[in-house]
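A protein chain is absent from this complex, but the other protein chains hold their places.
On to subunit A.
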Amino acid sequence: MQEQHLQDILRRLPAGVATLEGPELRYSFVNEAFARLLNAGELLGRTVAEVPGPWPADLLGVMQQVYRTGLGHVAKACPLCDDPTARDEGVYYDVTLEPICAADGTVSGLLLFVVDVTVQEQARQRTHELAIETRRLDARLRVLSETAPQITFTIDAAGRCEYVSPQWYFFTGQPRTSDLNAIWPLLIHPDDRLRVLYQSEAARNSGTGWSYEYRLRRHDGQYRWMLSRALPELHTAATPPLHWHGALTEIHDQRELAEALRRGEAELRFLADSIPELIWTASAEGFVEYYNQYTGDYSGLTTAELGPTGWINLLHPDEQAGAARQWVHSVATGEEYEGVFRMRRHDGRYRWHIIRARQLTDGQGPRWFGACTDVDDQHRLRQVLQTQYDELAQANRDLDTFVYTASHDLKQPVLNLRGLFDELRRTATFHDPEKTQMLVMVDEALTQLDLTLQELAATVRDQRGLSAPVEELDVRHVAEEVLLGLRVQVQQSGAEIELDTDEAPLLTYGRANLRSVLHNLISNALKFAHPDRTPHVQIRSFRTADGHPGLQVQDNGLGMVLPDEPAAVFQPFTRQHPHIGGSGVGLYLVQRIVSSRGGRLEVESTVGEGTTFTIYWEEGTAADHV
């Protein structure tokens, strides 16, 4: 029963068990696992040599040797390669060979014990491969960490340095034997030391990484800026990290460069802030990001109050829309921006500025750089000069008129003189031949005088273009030109000017003549304004009932007393209002021009109410004169 039981157990053992008998090694017992292993049908009674089995070739020799010597043998991790399934899967067995001894101690057979050690063997092989891989990674890591320009390090939770790459010694010039943990803090710049120790400890305590900069003493004693970055080695979220790995990078030059840039920028800002001019920069999209100090001083507004487009608010309301449109256009096209605008100062006064902006590309990409230059003084100076110029031009014109008039008015007396003289020469006789000679001389002098007068008149006429040929004129156009020349007077008097040329927009006339007429009549109307009311000047180009063109200039000024003899108004140097400046030749000239071109000038006036001048361009007697 016992024996039977034992056999049963042996048969079912998951390991292969077999016994071999005799020197020819014949199978005498085979359990199920063994039979499966060999997979060669009935084994009992057959020799090992007959059944090739999956053994490595040399195992047969080993069996015979065990039989001969009586010394057991274990073949470890044999690949039983003839097993078709085992071959594929790389199955391994430990094969134990034990001699079976007879009672007399001689060897009578062998016990084969075959255990599947595939799992163990695979684990062993994996361990081996892992060890190789680890060595490889380790070597790679070492090469990398020792050839990278950075210093790499590993620090434990207590802040002790477990590893530092050789670059550290190279950088600091410390001997390999030095006590890292003692010396490292001493090499940190005194100004940075406490901060660094604190930051490192804080990071280690909270289990996080760090990134900070500090100065470390180099082998030559120079302190260099370093960037220290490290991360904790985390295995699970639950356990606090035990190690930090990191790198120390020298960033001295970058820092210096950044510092220089910062300094440069700060210097530029300082410069911009110290210039008494409005300066600003805007992003490529056209949003102002910086206004200099002076912009704030001038406008009384902060950068925040001004905002990205706030400069537009500073402009005169009439100019905002145009300036804004122009700016959007510049931003869209990249074209330079330039314009002259009135900008409001903190006290509410507007001053003229030239605003210029250009898109330039610096290290940070394209940006707009703008400046607003105060040109108010120049602008005002120009206006004063313009006024003076206008006054001089007026005086000049008056003088010309005077000469013209004088020469004209002297013509008649000379003519009379000539008549009297001719009469005298005809009737009088002189006995003294020398006296006759005198007659000739007087004759010549008279001729000379006449000629001089004619030339004088002609010169003035030519200079002023009064004799220029006629052309078709746009009355409104000419009147606007004249008003432009008089704009200072118009502004100063606050006059309202009404210009209506619809009825007779065109006039065939000498350009200079029309201008002269308009200039004299309008400036007269402005000059003799009533102090108690806004001057109102109406200029109207009209047609008479029979279709002839005319011009009317009506004011609400002082008015004047018209003499019984109407012509007197138009005598030169007749001044109705002695307290008001002027040479008094203006109206005279108007009349001369109009009549010389075959027209007529009429005037109506009420003292204290106003004056109306009416010109009929073509009427009158001397139509052929034109």
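Throughout what follows, a contact is a pair of C-beta atoms (placed from the backbone, for glycine too) under 8 Å apart; a residue touches a chain by one contact, two chains touch by 3 or more; residues count from 1.
Definition applied: contacts and distances are computed from a predicted model.
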The chain not rendered here carries, per UniProt and among "Iron-sulfur cluster assembly scaffold protein", "Putative hemin transport system permease protein HrtB", "BLUF domain-containing protein" or "Cysteine desulfurase", the name "BLUF domain-containing protein"
For the chain left off this view, which of A:320, A:454, A:493 or A:552 is in contact with it? A:320
Check each of A:309, A:373, A:459 or A:493 against the chain that is not shown and name the one that touches it. A:309
Write down which of A:198, A:287, A:389 or A:430 is the residue touching the left-out chain. A:287
Residues in subunit A touching the chain absent from view: 285-287, 307-313, 320-321, 324, 327-328, 331-333
